[in-house]
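Could you have a look at this structure, given as structure tokens, before my questions?
Just one protein chain is left out here, and the rest sit where they should.
Labels run A, B and C following the written order; every chain starts at residue 1.
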Amino acid sequence: MRYPSFRSVLAAAAPVRVAGVHSALGGILAEEAGFGAVWASSFEISAAHGLPDASLLTMTDYLTTAAAVQRRVGVPVVADCDTGFGGAMNVAWMVREYERAGITAVCMEDKVFPKMNSFVAAEHALLDVDAFCHKIEVAKRVQASPDFFVIARTEALIAGAGMAEALRRCHAYADAGADAVLILFRAKVRTEIVEFLDLWSGRLPVVIVPTTYPDWHIDEIAAAGVSVVIYANQGLRATVSSLRHTFGHIRDEGRSAQLESRIATVPDIFALQQLSTWQEFED
Amino acid sequence: MRYPSFRSVLAAAAPVRVAGVHSALGGILAEEAGFGAVWASSFEISAAHGLPDASLLTMTDYLTTAAAVQRRVGVPVVADCDTGFGGAMNVAWMVREYERAGITAVCMEDKVFPKMNSFVAAEHALLDVDAFCHKIEVAKRVQASPDFFVIARTEALIAGAGMAEALRRCHAYADAGADAVLILFRAKVRTEIVEFLDLWSGRLPVVIVPTTYPDWHIDEIAAAGVSVVIYANQGLRATVSSLRHTFGHIRDEGRSAQLESRIATVPDIFALQQLSTWQEFED
Amino acid sequence: MRYPSFRSVLAAAAPVRVAGVHSALGGILAEEAGFGAVWASSFEISAAHGLPDASLLTMTDYLTTAAAVQRRVGVPVVADCDTGFGGAMNVAWMVREYERAGITAVCMEDKVFPKMNSFVAAEHALLDVDAFCHKIEVAKRVQASPDFFVIARTEALIAGAGMAEALRRCHAYADAGADAVLILFRAKVRTEIVEFLDLWSGRLPVVIVPTTYPDWHIDEIAAAGVSVVIYANQGLRATVSSLRHTFGHIRDEGRSAQLESRIATVPDIFALQQLSTWQEFED
Partner (left out) sequence: MRYPSFRSVLAAAAPVRVAGVHSALGGILAEEAGFGAVWASSFEISAAHGLPDASLLTMTDYLTTAAAVQRRVGVPVVADCDTGFGGAMNVAWMVREYERAGITAVCMEDKVFPKMNSFVAAEHALLDVDAFCHKIEVAKRVQASPDFFVIARTEALIAGAGMAEALRRCHAYADAGADAVLILFRAKVRTEIVEFLDLWSGRLPVVIVPTTYPDWHIDEIAAAGVSVVIYANQGLRATVSSLRHTFGHIRDEGRSAQLESRIATVPDIFALQQLSTWQEFED
């Protein structure tokens, strides 16, 4: 393997900062910026296809993207695997396929398939806790390498089930063999997370996605006891703004001249494509 | 068909402005900005995979992307098909597959497979003119709809073969049945293009890619006799700059707070995903 | 379109005999044998991948195969779409994707995702009838062509819910807009089917899969009121026997000489590949 596993990255230097991406290019730029891992985000990948993050794209689509990222970066990909794409058999198949593709970490959430993106104001049905524990057990049972890493994500707070249920679920997932827990919050204040972290007492590494509290500094997050921080969608959102501005500018100005100094050059792209390395193979 | 063919777009309102993209998301934003068509660019798609634009990705990869764009936009996709992916049989297969996927226009270039991106300072071998004419004839022979549109692209000037050869080739391609010609220039001044347009006298629509002369205004381009202008890579280059800035900012600042006002919001993404339309199907 | 829709084939000459296949090659041979349509069978496609028919393969896998068959045959493909691959939104996506790929008929069953093959002695949970009716309504609402054909398959008898429930469901599915009903029986005697057909009184065309009553003659089936007969897996099962014999023979005999007169020749394969037609495109 030409890249470290997510487990080894986490062991070496927590907190791990992870950037959400939807293409190899995003992964390359996240690695270049010094992120410790990249998140093959269902939300980003769905958006890149112009589709909602609602289990419309298939495991094939998500895996193809995650593998295309992993083959071009030297940091581990953490694959956002939604609900595990169905039941326990689907989870077994998922782990085999992702691991075969060189992915060293996956994240599954405790919602019912098909899921809806957690930031959508919709009813989010939680899977029965035993059924989700079974999925975790199956994932851990079929992994080929002891290095493989399974993040159990609870949507208890998204579903309005409360802190006690969130904690109960995370402990059950830990009992079932999860390597870390991810707890998602939609609240704009951080009180709930801090409360969770206090009560959790570091039983397993905690992963968070600070989309709704962007002002929380990484040092404070780390001090509060978080091990992994996923900046899950800022890259996508910046891409949208940037394309809107670029296309609008060309439309309005009738030419691209004034953009030139503000956008990457063609040789910059060649470098990201590793062109000169590939040319060494030429006849 | 829920979108017009490229032929009908060109008939309705030349010059057609076309934006290069590598995903459905890019296509959606180009359409939103008012572009008349989108260019499923080999250079952009390769870069999105972190690979050089050198025939490494396969027709499957390019077609999958082009189809994923077309299924989400209401303007036609013009597919960048490199050399036609091999010989004349490959061209026949290509036309069938692209047309089956709903693509109404393709562009083929007169280089030898495997090709290297035209902006790379490398030797660019031209295909024999008769062999390329044969490819054009095959493409036109197998198309199922009379509406299908084949752009013949000459790399004569890229290969250093001179203006006379460029013109000779374009006339041969017109004789072979091409619907338009694309002539690529690497020069930074526009003298050569203007010369070409004068000598060509509008025999067929002319397509240009003004990457190296970004200050040429669309009105001047149209006045010079160009029918289609492809802004082939500005979107990709802006995306790279934007991701570099975004990831660098999060790394340096330790949070994303100050990005928030400058990047698209999560609800903006939901709108691009047509979330509310999809939710109408829910139980 | 170079092939008739399934609706038009059914209108022209019921009963339609349909052969189950898992590749374009199977489709070509079924068409050659005079079958009116081909069934892109989940069971066969799963088996070709060496995997159980249990929603492990994704819609991508099934659609890729169905499309690969349809592009090479002149009879319509009827796509076995399991449960519709999730909920109502998945069904909307499925119909769009299948129709975009040129498929003119799909079949959905009223089990819960992920499903298990109906011939497996397992518990088969039925989806709530209203939820399945909603899926049918969505499928009919999103179809682009009025020609598109949706077969609603009930597993009521497989699930042990009884004849009254099977009938109730089929009537509900007809009310919801289904174009035909498929009722699956695991019984070895035909009494139940005949009873169903009598009670159904031809409200909509009926589709059957006579795997467990192979002695029922097509004329008797037609006389009993069935419109479509799917020989869903005999091709696969014959393929397995044939490969077992062939590989075993080569192993045991140490050569293939005695097989030669009993297997297709290399030129036979060339003909199935339409080699000479393709060679006409050569330079």
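The working rule: contacts are C-beta pairs under 8 Å (C-beta built on N, C-alpha and C of every residue); 3 or more make two chains touch, one makes a residue touch a chain.
Quantities reported herein were computed from a predicted structural model and do not represent experimental measurements.
Between the chain not shown and the residues A:G34, A:G102 or A:G248, the one that touches is A:G102. Seen across the whole complex, the unshown chain contacts subunit A at 2, 71, 87-89, 91-92, 96, 100-102, 131, 134, 138, 142, 144, 278-279, 281-283.
Across the interface with the omitted chain, subunit C contributes residues 17, 19, 22-30, 32-35, 43, 46-54, 56, 68, 72, 117, 119-120, 122, 210-211, 214-219, 231, 233-248, 250-251, 254-257, 259-260, 262-266, 268-270, 272-275, 278-279.
Residues of subunit B in touch with the missing chain: 51-52, 54-56, 58-61, 85-87, 89-90, 93, 113-114.
Everything below uses one rule, namely that only the chains that are shown with their structure count from here on.
Although subunit A and subunit B share one sequence, what matters here is the overlap of their interface residues, and that overlap exceeds half of the numbers used.
Chain centres here are Cα means. That of subunit A falls 37 Å from that of subunit C.
Multi-chain contact residues of subunit C, defined as those touching 2 or more other chains: 87, 89.
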